[in-house]
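Okay, so here's the structure we're looking at.
Every protein chain except one is present and positioned as in the full complex.
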Amino acid sequence: MRLIAALFAAALAPGLVAASFAAPVEAAEFRWAATADAATLDPHAQNTATVLGFLNNVYEGLVRRGRDMALESALAERWEALEGGAGWRFHLRKGVTFHDGAAFDAEDVLFSHARAASKQSDVASWFAQVRAVEAPDPYTVDFLTTAPSPIFPDSIANFMIMDKGWAEANGAALPDRETGNFATLNANGTGAFRVTLREPGLQTVLEPFDKWWGTPEHNITRAIHKPIKNPATALASLISGAVDFIEPAPIQDIERLRATDGVQVIEGVEARTIFFGFRQNRERLLDGGANIFKDVRVREAVNHAINVEAIVTVILRGAAQPVSQLIDPASRGYSHARAARPAFDLDKAKALIAEAGASGAAFTLACPNDRYIADAAVCQAVVGMLAQAGLAPRLVTLPAAQYFAALRERQFDMYLLGWSADTFDAEHPIRFLAATPDAEKKLGSWNFGGFSNDRVDALLPLIQTELDEAARQAMLDEVAAILQDEAAYVPLYVQPLLWAARANIALSQRADNFFILRWVTVN
Amino acid sequence: MLAFILRRLAQSALVLLAVGLIAFAMFRFVGDPIDAMLGQERTVEDIARLRAALGLDRSFVEQYLRFLGGALQGEFGVSWRLGRPVGRLLAERAPATLELALVSGVLAVGLGIGLGVYTALRRGGWLAGAIMTGSLIGVSLPTFLIGILLIWVFSVELGWLPSFGRGETVDLGFWTTGFLTVSGLKALILPSITLGLYQMTLIMRLVRAEMLEVLRADYIRFARARGLRERSIHFRHALKNTLAPVITVTGLQIGAIVAFAIITETVFQWPGVGLLFINAVQAVDIPVMAAYLMLIAALFVAINLIVDILYVMIDPRLRADRAGAAR
Partner (left out) sequence: MRPPRTILGRALDGDLGRSFRRSPPTVLAAAVALALILGAALAPLIAPADPHDPASLNLMNGFTPPMTPNAFTGEAFWLGTDDQGRDMASAILYGLRISLFVGVAAVALAMLIGVTLGLIAGYVGGWVDGVIMRVADIQLTFPAILVAMLIFGVAKGLTPPESRDQMAIWVLILSIGLSDWVQFARTVRASAMVEAQKDYVAAARLIGRSGAAIMLRHVAPNALGPVLVIATISLALAIIAEATLSFLGVGAPPTSPSLGTLIRIGQGYLFSGEWWILFFPALTLLALALAVNLLGDWLRDALNPRLR
């Protein structure tokens, strides 16, 4: 019998020992988790919020955004427009070093621009209007544009500077989006933190950069980031104290989180609109049937068939805001004149579809299933709503890693997309989503459905160079009206921003969902 | 004896080659790697360049041989989902799975033997009956359900144990271990119970059945008649003879452990090769699937080989038969 007891004890001992220890976490160590891991550490290889948001803690640009999204100086102390709208001049900060000790100067800016504007980069569209970059002296850089560009500094808030010497010495002079290179796994920026451990998909460890040029507002000595795909797991680890902060907080657990001791919920609205797009530039649908979405009546009907209020109430627990355009109400250029969404009217939708002869039409509805909050659930609900209106949608969901590539390749008949304008200006979604696709001019690169309207195309360059606010807004209002009347897209809602943290953490939430480590205090 | 070993080695090699062929066929015929790897702005030159780099312009046999050669060196290509070399991915995540398998194995064997002996000796007692009923449930319940239940009770309701990941790990160069930190040890508990429960139930029932048979045997009654103490009878004689088949069965359970590790790692988000594999299946990431397939095949073939050889070496009856037949 004693042997049995011994075997029992031996098997259980580690568990008992471990459980009896309540290891206190170091006061200034910070653990945080997100649903996705940044796919690369290369700031020019992927233009996604996940990558850029994470790298904002490690790399810096000429300008950056503050807590209220206003533009601040970063590696450029000040900047001004050049005579006659020829471009912009940036005066660089002196005495800045990279994590490896190298000095920062205009050469690095020139190198980083060439790298970011290259064919291999994913952020080249930010420099579409730049015709040349010059450095009159080691601490001044001029960006010369093809036409007056009033919001150019806003559009480069996430353009990050790399060290020329480091990149060239390590074979990373250009980004490599296929197999990756040194810059994919290693980072050398000027930011407040440097990467001390990188295990892609598992964990990344950041530590403060002691030679950073700014004044630290945090008390972190070590930050550990891990991806947790499963929302229930993330929730459990926050509640148990295994992590200090999760983003996004699972929307279905908000009530529980609010009621839990030791946990705080930080809520806001992300400047990300979620909408459906249609395949509009082909005669046939994906499976060969006639393209019903070329008919504006069908597109209108879809607008009326989707009950956005129900989606916001049930799936998003009331935390989102229905929206009528591709930009959120708080951004510049939002058309207040066109703030009303098409009403939920199932009968009207059915009538329009019957009129267009599209009753019973089958088509493919595609969505990512891990990119936006409750994306798959929203699409499933929409399938039901469209079925009630007389259509026959077939749902396809894909992980984000495959979704965007598949969308580009196959052009699904109807697709879900979310858009966050990094300039916080209505011109941004027009440039990417409403302009007729033109690879040379770098227009419409996310306009997967191929929506095309001559008037919109004519207005866009005027909007981009118009300096008078009122005139600009009038043009933006006209474009918003065209997009709504043509039912080019189906804007649904502005995505809620939900973070959850332990009660002893003080942090700031930004409307672009970027988590800035240097604003965190662990109490 | 030597002939036997050589024959088994030849068989193993054949199995590995066949599996390699299947893995390679997967590569060739499912999905287009070019599609998966190049982005939207690919040109004709890009396609040709990548084709040559991946060797897709050579003959089937030549590609197969290159594939095998690469596999032997640990080169399995690049993951389509993560964009990193598969060999490195597997090496990074192997320690997590191996540590989990080890702890759950120890748990399963320890508790399995212990409970098996107890229920055999105290046959008819209410506790033994309860354990047997519990074991039936343990065998019938799908692994993932057990895991979810444990998370609910111990992690969310009671808050004693973590429900995801490995906790803090220590990097020893080629190996990362969770054994050296408290959070690492805590994180091991629920997953290893989930993973080990099925094996534990099997071992327990096997030990119990064997022990009951053995206890009825003549030499035990003879030992009692001689006046030996009960405990001596139970442990020195009965248990020893029970253990031989248990060891064999345990060795062959490696397969089940690998399969259940995939499930356990998914439930607990344990960053091992199992989770890597299931993510690869969901995303149709052929390089990872193929590499996993071949590694598992190699593992099983090796273990089966070792078990077969050990069995022949240990069991004197088999050896005598063999010797007798040879004459």
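Letters are used for the chains, namely A and B, taken in the order the chains are written, and counting of residues starts over at 1 for each.
Keep this in mind: a contact is a pair of C-beta atoms (placed from the backbone, for glycine too) under 8 Å apart; a residue touches a chain by one contact, two chains touch by 3 or more.
For clarity, every value in this text was computed on a predicted model and none was experimentally measured.
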item: Contact partner of the left-out chain, one of B:L72, B:V170, B:V281 or B:L310; value: B:V281
item: Option touching the unshown chain, where A:H91, A:K294, A:K348 or A:R410 are the choices; value: A:R410
item: Option from A:A33, A:V396 or A:A501 whose C-beta touches the chain left out; value: A:V396
item: Residue among B:A120, B:L185, B:V246 or B:V301 that touches the chain left out of view; value: B:V301
item: Residue, one of A:A236, A:A320, A:A400 or A:A511, that touches the chain absent here; value: A:A236
item: Missing-chain contacts mapped onto chain A; value: 230-232, 235-236, 250, 252-253, 255-256, 286-287, 307, 310-311, 313-315, 364, 366, 376-377, 380-381, 383-385, 387-388, 394-396, 398, 406, 410
item: Where the missing chain touches chain B, by residue; value: 11, 14-15, 18-19, 26, 29-31, 136-137, 139-145, 148, 152, 156, 255-256, 258-259, 262-263, 266, 277-278, 280-282, 284, 286, 289, 293, 296-297, 300-301, 304
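FYI, only the chains that are shown with their structure count from here on.
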item: Whole-Å gap between the CA centroids of chain A and chain B; value: 40
item: Footprint of chain B on chain A - complex, ascending; value: 1, 3-4, 7-8, 10-11, 14-15, 17-19, 21, 23, 39-40, 119, 177-180, 184, 197, 199-202, 226, 228-230, 232-234, 236-237, 239-240, 242, 399, 401-402, 405, 408-409, 439
item: Parts of chain B lying in touch with chain A, wherever the complex brings them together; value: 35-41, 50, 78, 81-84, 92-93, 103, 106-107, 110-111, 113-114, 117-118, 151, 155-156, 159-165, 167, 171, 182-183, 185-186, 188-189, 231, 235, 268-269, 271, 282-283
